[in-house]
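Sharing a structure with you now.
All protein chains of the complex are present and in place, except for one that has been dropped.
Should a chain be cited, it is by its letter among A, B and C, assigned in written order, with residues numbered from 1 in that chain.
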Amino acid sequence: MEKVRVGLIGAGRIGRLHAEHLAYRLKNVELVSVSDVYLEGAKRCAEEFGIGKYFKDYREVIGDEGIDAVVICSSTDTHAEIIEAAARAGKHIFCEKPIALDVERIDSALRAVDDAGVKLQIGFNRRFDPNFRRIKSLIESGKIGDPHILRITSRDPEPPPIEYVKVSGGIFLDMTIHDFDMARYLFGEVEEIFATGEVLVDSRIGESGDIDTALVFLKFKNGAIGSIDNSRKAVYGYDQRVEVFGSKGAALASNNLYDNVSLIDEAGNHSAKPLHFFMDRYVESYLNEMQEFINAIMGDFPVPVTGTDGKIPVLMGLAAKKSLSEKRPVKLEL
Amino acid sequence: MEKVRVGLIGAGRIGRLHAEHLAYRLKNVELVSVSDVYLEGAKRCAEEFGIGKYFKDYREVIGDEGIDAVVICSSTDTHAEIIEAAARAGKHIFCEKPIALDVERIDSALRAVDDAGVKLQIGFNRRFDPNFRRIKSLIESGKIGDPHILRITSRDPEPPPIEYVKVSGGIFLDMTIHDFDMARYLFGEVEEIFATGEVLVDSRIGESGDIDTALVFLKFKNGAIGSIDNSRKAVYGYDQRVEVFGSKGAALASNNLYDNVSLIDEAGNHSAKPLHFFMDRYVESYLNEMQEFINAIMGDFPVPVTGTDGKIPVLMGLAAKKSLSEKRPVKLEL
Amino acid sequence: MEKVRVGLIGAGRIGRLHAEHLAYRLKNVELVSVSDVYLEGAKRCAEEFGIGKYFKDYREVIGDEGIDAVVICSSTDTHAEIIEAAARAGKHIFCEKPIALDVERIDSALRAVDDAGVKLQIGFNRRFDPNFRRIKSLIESGKIGDPHILRITSRDPEPPPIEYVKVSGGIFLDMTIHDFDMARYLFGEVEEIFATGEVLVDSRIGESGDIDTALVFLKFKNGAIGSIDNSRKAVYGYDQRVEVFGSKGAALASNNLYDNVSLIDEAGNHSAKPLHFFMDRYVESYLNEMQEFINAIMGDFPVPVTGTDGKIPVLMGLAAKKSLSEKRPVKLEL
Partner (left out) sequence: MEKVRVGLIGAGRIGRLHAEHLAYRLKNVELVSVSDVYLEGAKRCAEEFGIGKYFKDYREVIGDEGIDAVVICSSTDTHAEIIEAAARAGKHIFCEKPIALDVERIDSALRAVDDAGVKLQIGFNRRFDPNFRRIKSLIESGKIGDPHILRITSRDPEPPPIEYVKVSGGIFLDMTIHDFDMARYLFGEVEEIFATGEVLVDSRIGESGDIDTALVFLKFKNGAIGSIDNSRKAVYGYDQRVEVFGSKGAALASNNLYDNVSLIDEAGNHSAKPLHFFMDRYVESYLNEMQEFINAIMGDFPVPVTGTDGKIPVLMGLAAKKSLSEKRPVKLEL
């Protein structure tokens, strides 16, 4: 295979990000087509990134014998259906998280992938961030020794629109799901979750049945313990930090800042805030994850984030929801 | 009153620290006498710091009409008894934490203090640390807005002797108690506690019925949430950090390091570790707390850390123990 | 004008960098052709970045009526000649620094540009780096007050090949020239230079008549003073720092690092090194400078780095050479 020919499904914010990367910044790939339920969006995306074909219906992307793989960036409720269709058509699949909010739906999609023997990679991009990769490699090389404590801070610069909150599945399935994936990536499987949360940012979030500030406790199978804290609104920007502590040391990933300049004056020392927008913060991780997907197809390697990796964080989110509502720790059934 | 005349009870490690401060580094105070159940220790302390009298029996310190106040640094199981005796003798009292591990014993000691109308200050020295004071003042000045999330990391450089662990009352009453006090100091009263913990550092600690690694969740009366993580052994030194997050911003206190030098070479950038020994780390807080005690007596001000401030963290520690053993969140009854 | 059509002259390392940016990452531009004296290089560049035409002779690029502007990345000794030819052909010009090592040659090239009325921008990319731009904006907004002291540290990760050193014009015209431009950008014109230097890195550099370690003193017209330190070899990476100090405060730009992770263990705290390769370090500045060049053409704005900005740092480099050889401060004649 000389290059991987890709069709993109969904030309929204994240779809356009992947379109730019696939069109210009990644190797061994050709972006052949794009679809969006909003045809005009597909057309504009095609024009901007020089994509040859655009469609309204994702089935036209999948039906194209000229493509090897699809990148699914449509709305969450369509993921499982498209995965199944793409698998049946023999296409390799990159799908944004989550696969679905419902475990049975996930299972049936994963079965379709298994049956077809195609590759499926889930878009947990943070695993590909240079900071978190470095943390992972420090753990793997034994530099922190046996893992004891994990601490993840993950705070958004501002809440999503209230309409989105209502269909998001709740903070644990929408936002903490990334942290659940990070926890597994770094420390392995979790066996128990205790979740607490409050509505401190916006009362409308509470009225919609969700929370906006959360603290989640994790007990890992390897004996380590961990906590995740989330807020829907950190006024100072996108706060993404991880700390791992073990028998031989600790490793900390601090935030990526706008610049490395500090001003010192009579009032003190002033330096830059974290990058505000997730696409700026994680641009390298988006590039890396997609390149590895392409490489996995080219070289017939296993993908770095599997369907199971897509499913377990959903189970963790559901357990967290249960813990919050029942006010008790909940065992995870894997 | 020209100066406060003080008797010291207990000439162990922490007693000698206070002796040096009272003898040489604090204002408006005279260290008159010292006692220790180990008479030779009292004698050596007296010689080193130029203290006029030394005794084996603390009652000789308290019985001295020439003193205004006592500083109690004897073993925990003697605190309540000595507080009561000192109160009856009309002496102001500075007592190292905890007052007792038993709530009734604390209550009777506090009653004695109330009845006598003397001042009682408890040695929660960390409130007087410049870093944590700065955090407190940022909260009070409204710089972080409404408090949302508190994170305390408190890890010792190495576990105490196993014999000490056995009589310590357990990690929550011995070590986390400082963090409970810090939590109250910064965010106010707690209404619910959930505690988890493991034995990851030393199996003998587990055999003695205690844990060495802990994660404690706090729900505050003001709606905020918080977590404390503890380890009995951080190989890199004494790790003492606090982060407060609110509607307008966040404040973080990082560790005090040995020096401000970094070496950069082919292998990376290398800088100093946190101060290892608690007496080095908290020397300013020990000086500050005692000066404020002296000032409170001189000026007849309220003391900055009251008997109730000494009692509530014990209640929190007991609630944490209960939570750990019953595997559920526990309401705090104040 | 809908978009600017550009021809690239020189497909070496820096030419290929601009090719990628012009082809994929910049707006309102089309990269039409590329030339290189080594035809195979031009061809490979054309293939990699989808450029329609490639040539051996730069005159074929310039002779193309279909282009609006040229980007000159050929060897230094060809810059002036190509500038003149492009100007005569009515093309706007972006030229890598330096214009020439000889002042008369620079003057004749600038006259050709003036006569033709085309735009000429010189590739002092560091002005477009987010860190240094932030420093500049802090100065302009008055945050540091009156400028008093400037300190620039600029150290390469390793020396260029000795063959390159021999034709480079010497450290002041090859390497310090960027710092001279930065000094002017931040603090304005210089009136006196004192330069010292040693051969400490590689004796072959000394044998070729150059130095590899330098310290240059600057006296600015506004009364401020400054120093630049250079080394051809910083084993820890590409060290690019600037500090400005004034009556109201100071601002410091520290290095861009590989990641934001620190590992702390018994041996200390370990964090990342500066980015090693100048193309990684300055990728944003290269993007920014070229976008501004394109924008200046599109909107008929003045370019941000003029021909005079290209000439003065050469004068400064020549003054530094004279100072070093005569061991005395040298006035700058502007």
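Structure notes:
Operating definition for what follows: contacts are C-beta pairs under 8 Å (C-beta built on N, C-alpha and C of every residue); 3 or more make two chains touch, one makes a residue touch a chain.
What you see is a predicted model; the values in this text were computed from it and never measured.
For the chain missing from the display, the contacting residue among C:T213, C:Q240, C:S262 or C:N288 is C:T213, taking the whole complex into account. Within the set C:L39, C:L200 or C:L257, the residue that contacts the chain not displayed is C:L200. Of the listed residues B:S75, B:S203 or B:S254, the one in contact with the hidden chain in the full complex is B:S254. Contacts to the hidden chain, counted on subunit B, fall at residues 23-25, 130-131, 134-135, 138, 143-144, 248-256, 258-266, 272. Contact residues of subunit C toward the unshown chain are 145-146, 148-149, 151, 153, 155, 194, 196-198, 200-201, 213-215, 217, 219, 223-227, 229, 231, 233-236, 239, 245, 247-250, 327-329. Touching the omitted chain from subunit A are residues 235-236, 264-273.
Going forward, only the chains that are shown with their structure count from here on.
Each chain gets one centre point, the mean of its Cα atoms, and the points for subunit A and subunit C are 39 Å apart.
If you average the CA atoms of subunit A and of subunit B, the two centres end up 43 Å from each other. For subunit C, residues that reach two or more other chains under the stated contact definition are 264-266, 272.
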